[in-house]
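For this depiction, one protein chain was excluded, whereas all remaining protein chains were kept in their positions.
Here is subunit A:
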Amino acid sequence: MNWRALAVLGLSLASAAHAAEPPSPARAAALSHMLHQECGACHGLRLTGGLGSPLTAAALADKPADSLTATILDGRPGSAMPPWRPFVSADEARWLVEQLQQGRLP
């Protein structure tokens, strides 16, 4: 491996640090299952909304990822959105928001 390849690797590692640490494939599958089933209880199996608002890419496009991540972790007091901190880490919540905003968990 030459220095160039190393630099590219370093760069991609550095940028990955800003995005969420991607979960292992097994954990990603578990999170996706949770999203559609448990979150789906309020947001709909296809995330098109229910008692909870839609979580489609279109619905979340313009919303800041930080605040959406915080909503997942700590819920929204006064609404029916519960806190999921006992079940997902901060990284996992951020990863979920990324997937949702990119419509990658349809």
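FYI, a contact is a pair of C-beta atoms (placed from the backbone, for glycine too) under 8 Å apart; a residue touches a chain by one contact, two chains touch by 3 or more; residues count from 1.
Basically, contacts and distances are computed from a predicted model.
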Pick from "ABC transporter permease subunit", "Ferredoxin-NADP reductase", "Oligopeptide transport system ATP-binding protein" or "Protein NirF" the UniProt protein name of the chain that isn't shown here. "Protein NirF"
For subunit A, residues touching the missing partner are 36-38, 40-42, 44-46, 48-51, 75, 78, 80, 82-83, 87
